[in-house]
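Missing here: one protein chain of the complex. Every other protein chain is in place.
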Amino acid sequence: MIAAGLLAQAGLMAAAVVLAAVVPARYRARAAGPAIAGIGVAGAVTGLLALGGSQGVVEMPVALPIGPLLLSPTALGGFFMLVIGIVGAIAAVYAIGYVHGPSASRSSWMALAVFLASMQLVAAAADVVSFLLFWELMAVASTALVLTEHAQRATVRPAAIWYAGMTQVSFFLLLAGFGILAAQAGSTQFTALAVTAGDSTEANVAFVCLVLGFAAKAGVVPLHVWLPRAHPEAPSHVSALMSAAMVKLGVYGVILVVTRFLVGGATWWGLLILGLGLVSAVYGILQASVASDLKRLLAYSTTENVGLMLLAIGSAVLLRSNGTTGVADVALAACLLLVMAHAAFKTTLFLGAGSILRATGERDLDRLGGLGSRMPLTAAAFGIGALGAAALPLTVGFVAEWVLLQALIHGASASDRILAIVMPLTVGAVALTAGLALMTFVKAYGIAFLARPRSQGAEQARESPLTMRMAMAAAAMLVIALGLAPGLAARAVADAAGLVGIGSTGLLGIDLPAVGALLDPAWLAILAAALAVPVLMVSLRYARRRPRREVDLAWGCGGVRVSPRMQYTATSYAEPLARIFDDSLRPERDVIVTHSSEARYLVERIQYRQRLSDVFETRLYLPAIGLVDRMTTAGRRLQNGKIHFYLAYSFIAFLVVLVVVTL
Amino acid sequence: MAVLLISPLAACLVLAVSTILLRRAWLNRVAGLLAGTGILASGLAIAAAVMSDGPLTAMGGLLRADALTAFMLIVVGAVGVTATWGSLAPRGSTRADAFAYPTLIVAFLFAMTLAVLADNLGILWVALEATTITTAFLVGHYRTRGSLEAAWKYVVLGSVGVAIALLGIVLLYAATVQAGQPTLSWASLALGGIDLDPGLVKIAAGLTLLGFATKAGLAPMHSWLPDAHSQAPAAVSGLMSGVLLAVAFYGILRIQAITDAMIGPELMRGLLIAGGLLSIAEAGALILRQRDLKRMLAYSSIEHMGIIALAAAIGGPLAISAALLHMLGHGLAKSSSFVVSGRILNVEGTTQISRIRGLLARRPGVAIPFLAGTAALLGMPPFVLFFTEVAIVIAGFQRGLGWVMAVAIALLLLAFVGIARHASDMSFGTGHDDDAPTGAVEDRDRSWHGPAAPIALALIAAIVIGLLAGPLSTLLAEAAATLAGGS
Amino acid sequence: MRLDAAVLAVTQVVVMVVLTPLLIGLMRQVRSRLEGRAGAGIAQPWRDVRKLLAKEVLKAPGTSWVQATGPVVLVASSLVLCALIPLVGTVAFPLIPDDLFVVVGVLLIGTVALALVGLDAGSAFGGMGSSRHMTIAALVEPTVLVAIYALSVPIGSSALSQIVDSRMQSPASIAAPVSLLALVALAIAVIAETSRMPVDNPSTHLELTMVHEAMTLESSGRDLAWLELGSWLRLAALLGLIGALVLPWGLATEITPLTLLIGVVAVTIKLAILGAVLATVEVFLAKLRLFRVPELLAGSFVLALLAVTASYLTVQA
Partner (left out) sequence: MSDAVLAQALGICSALLLLSAVLLVWRRAQVTALPLLALQGLALAGLVAVIAISEGSLELLGVALLVLLFKSIVIPLALARAGRGEYGGAPLINTATSLIAVAALTALAYAISAPLAVLGTGPAIQAIPVGIALVLYGFLLLVTGRHAIAQLIGFLVIDNGTATVAFLSSGGVPIIVELGVFLDVLLVILILYVLTGRIRDEYGYADLDDLTELHD
């Protein structure tokens, strides 16, 4: 069954590629879209089977004696395949209605099929070479997708280069890490790599390489720089796939490392992962909270969520080495729940952002507004996604964060000083993250959908076509359904990683006996509904008596003018925060005051400009790139065109070799 | 069976002579392609024969073919076909100086075939030097100042470098004379039966390696390469980058097999690692700020030869078969890329990277093969170079050369970023300076500007060979075993 | 058990709805008297709510469904808070534990509803208030969670009823340094979250200093009534929580009419005391500049963190 599922994915991929290539442009979306959705469904079904314990192998021979390539998903792989498959299917359906211009081209559809299938097969890979193969294939396809609109915007090209470069960094790190492991194990098959590593130098180096490699793909600070550039430039269904599915494979990799390849190990392993997660979470959401480009905001929020996932993994590693395996399991469960939650709400949000982009041509929040009434379904779906991203109760985001916090507060113990210091700080950081996420998504939703339109595009927005609405609704429904019935998710998560002490209770609530906590959001919803009834009854009673009366203008203390430019914008909304975190965000601000020509005291206009760049990019990467640049510029002098120099190189090499061989 | 070995050489000779004597335009046009096809066919035939009957010999042992030979012949033939077919001039066009060109191309292919088939280090040397001779005027074909300069540098640096190899071969011969069994046959030497003085073998091996490394384009002996490759006509650049380097490296592999049998692998490993890392570093540094497309491709060849050198240093069945497959994959991809770069030069009038913009939007027929070739060269899956690079790194770690691999990987990143950035600068975007968004580019040029089939076939082959188990993997394994036979 | 919990929840909700306007009235009255004014009487807030409910609602152009639903969500969330927090008794629902993280989550739903209402009309003041409100909420969250963490460490659970229960059984723990630090931190957080002095001035009429008031500027009629009531309920519930933590006496541990009565009386007294104290303190405080608020909150975060660290020391001892 598993083998059939894997072959079905490959077959559907081939079919989708062929369809995309041969079907004429008019029908292309309707032909390729469903085929790609099929890839996702096949992946989800295969993943579900693998999660349920089915096993199966697909072998593929290669020319070199490093094969055969093995595909055989484990339960954990199946879990990720399931998540990716569902996201993929939704995004593919969405794409049918969404694609236009370059994103409707042959190459774009072909790349999409390859992208989705290779992501799913990464989760199925059971040996180093096939893992790296599909990993890199996924990178190539996604780079092609990021480049889709290269002829439309000048920002696409640098984004793709950053992405390709960082992806290659990730690939090389993984190659080195896996190389070390394979050399140690004498085999490239995962089953052989699965050895408990001692505290050897090789294990340490391999650990760092692998974790950093996966972290780069997951968009973890400080390797995240590609993410806020690439995600916004890609077409939105691709952004959704990248953000909700692809970066998860980085998390998958880290989990593989700590639960399969390098089990146990030094305390600093756990601290490293936790530290990376902590910094990513806080930095990511801080950047998101001050971003005004909607897709950039969502991209940084991905960094935040991946940070939380890593933080959970790091705590699990620390707790396991401390001996509290029950709590460690809860932490790992939190990570997987976060994966699921993030996949659900980030899909919703990116699809929503795409819907906005398609309707208005804008992704700058400062130019949106008033879309709630113009695009009701998009507004509702985006709203639900935003609630999820803000981790508010009744959404899956809340469940995941709740489990994480339960693990964290039960993790510390007085006997372990490191944990006693680390855990409170972690809780504080998670809380700050949650608070800023709340602010971020209130801003995103409030500025985009409420108030009056801030641009012509927003003014004339119309609701998106059916397939897009279907996809958004499905994704939003997942956010709520998993939030109300997390029991199912909990069971899946427990199966995926072989965790004990995670179960379901009540109306599919979640039960964590290891930390003595349980939560049944369905009952909470019922309670809330029951309490809301009398309030609503009162409201309705008065509403019938005194209906709402439309007025011409809002009041605004008498200060509201007609111009929508008088409204608060995303930039102004985040301004207090940008000021508070001035030291870590380092925004560039220009205030240009033009005085009236008649009198210096009169101001004709004031221009305020604020640019937020990524601190890591400007402080870490650009200097490093500059250094390499200077070195290569110096290196160019070696090849200065003078044949005498060239002969001298040969001569020197000759002399050196002579000396070496006669020594 | 001896006829199998002689036939490709004879065919090339006949073709070369006919181009001189007959002076038929159609023959001149397709002579290179015919020679390439012949070599490819004989390579396949020899491969089949070798795999069923073991090594073949001819002409009193001067020519010999084993699995490695057969594989190299396939490389020469396949790249020859790609490069010559891909840059086939339109029918009826006349080229200045056209009569020498086809003759030299065929002679060039002949020399490489001879180098691969000869079971004598002396003849191998002669054949390698002959490649310099035949390509000198090909490099200088365009008769511009640049090509003249390139030709001069090429001949001087190439000959001087190869002269060092001759010194090494001479010393090796002296050692065999002293041991009482004078021979230059690598087949006999690699068996390890002859008791040579290790000190002498070390000198001989070091010098031969250095000499062949010149032709193989390994730093610091590579200086001729970017100039020659950038100035030669596209087909010649493709042939030089795609096979000449590989054939020279074949010489290194033969020497290595001999020394491994006699003095152990340490010396060659050390030298090859130094050369490999230097090459990758040099290539990475110069690609990053490269201004010319063809020079960039040339440096990429240096980078790939560095990778192959590292693989040779690692040794063992996995690394060696990866190195061999890498040669084939690189040959196919690089010759296609050079052919496409020739088309870019034709249609854009320049190979300056900064003056080529928006290629994909304006000329998809050229840009798509260019991008595909670049992806292949960058080791992106599903192209075969992905598998070989992964295999080489894994083999390196298995050999305990972890730090070497780490450094190599870090340096490869430079080359990757450089090539990726240049390729994307040239291909993507609108092609207008201001990068203003344009809905549709008006005069979109979909023509391939040359035969599409060879490029497509070469790139498809560069994918397929990685996934082709069965006969290919047997051939590779046997070829690797040939080299490891003595140790 | 579940029935018990339901009875308790209903009691708490009803009691709080009745008491809250009176509490606000009390606080205003205390303040008026201290400032030398007569005051409007304790029941004035009640009258205000009733009046507002009956008034016509004005709908500005561009406003959306948020204008109408936001206030209802705020009130509902506040009511859920009243049901979950152990105000009258410590009998919790088995499947909806009064887990502190859940409580905070519900609280935040109200915060968000309020912030969205502020943004809905598109007036500059609404946005300003909303922005400030959310900024403060974001910065308060670490303090709240870490303070909760500190309180949960000694008993190994984050369920409020269990925390309060354990305090009832060993009153000495209330005065422990851990508890004091955590309570101070929590109190600051509550003040910030409910927009009281010195973070926000609830009775300000200067638009540029407003936080809470700015968000409700565009609401009228029953919307405004619900917004006011919801916010008051939040304040009351949180004060009640602090009351239960500081003075955990009088809470019903099992549900009988008598214990319920005692609980109701106790919570009334506690709220009255805390309200009066808060109002008194507020008279002597000036509102902080907005950009000084983070300092206050950072301070409270440090207190909470110290509390956690201290709690490990205590456990060890």
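A few notes on this one:
In this document, chain identifiers A, B and C correspond to the written order of the chains, with residue numbering beginning at 1 in each.
Please note the rule applied: contacts are C-beta pairs under 8 Å (C-beta built on N, C-alpha and C of every residue); 3 or more make two chains touch, one makes a residue touch a chain.
As the structure is a prediction and not an experimental result, all values here were calculated from the model.
Shown chains touched by the undisplayed chain in the intact complex: A, B.
Although one chain is not drawn, the whole complex shows that of A:488, A:540, A:631 or A:659 it is A:659 that touches it. The chain omitted from view is touched by exactly one of B:141, B:202 or B:215, namely B:202.
Although one chain is not drawn, the whole complex shows that of B:56, B:151 or B:408 it is B:151 that touches it. Residue B:231 is the one among B:84, B:231, B:279 or B:398 that touches the chain missing from this view.
By the touch rule set out above, chain A reaches the unshown chain at residues 636, 639-644, 647-648, 650-651, 654-655, 658-659, 662. Touch with the hidden chain on the side of chain B covers residues 62, 120, 122-123, 125-126, 129-130, 132-133, 136-137, 140, 143, 145-146, 148-153, 155-156, 159-160, 163-164, 166-167, 169-171, 173-175, 177-178, 182, 184, 197, 199-200, 202-203, 226-227, 230-231, 286, 289-291, 295.
The rule we apply is simple: only the chains that are shown with their structure count from here on.
Innermost chain of the displayed assembly, by C-alpha centre distance to the whole-protein C-alpha centre, is A.
Centre-to-centre separation between chain A and chain C, using Cα means, comes to 35 Å.
Chain B and chain C have centres, each the mean of its CA atoms, that are 76 Å apart.
Centre to centre, using the average C-alpha position, chain A and chain B are separated by 42 Å.
Residues 152-153, 156-157, 160-161, 164, 199, 202-203, 205-207, 209-210, 214, 220-221, 223-224, 226, 267, 270-271, 282, 284-286, 288-289, 317-318, 321-322, 325, 358, 360-361, 375, 380-382, 384, 386-388, 390-391, 393-394, 396-398, 400, 402, 405-406, 409-410, 412-414, 416-417, 420-421, 424-425, 428-430, 435, 437-439, 441, 465-470, 472-473, 476-477 of chain B are the ones that touch chain A when the two sit in their complex. Put simply, chain A touches chain B in their complex at residues 60-68, 101, 128-129, 132-134, 136-137, 140, 147, 150-154, 156-157, 160-161, 164-165, 168-169, 172, 175-176, 178-180, 182-183, 186, 188, 202, 205, 628-629, 631-633, 635-636, 638-639, 643, 645-647, 649-650, 652-654, 657-658, 660-662. The part of chain A that touches chain C in the complex is made up of residues 289, 369-370, 372-373, 387, 390-393, 398, 401-402, 405-406, 409-410, 412, 414-415, 420-421, 424-425, 427-432, 434-436, 438-439, 442-443, 445-447, 449-452, 505-507, 509, 516-520, 523-524, 527-528, 531-532, 535-536, 538-539, 542-543, 545-557, 559-560, 564, 566-568, 572-577, 579-580.
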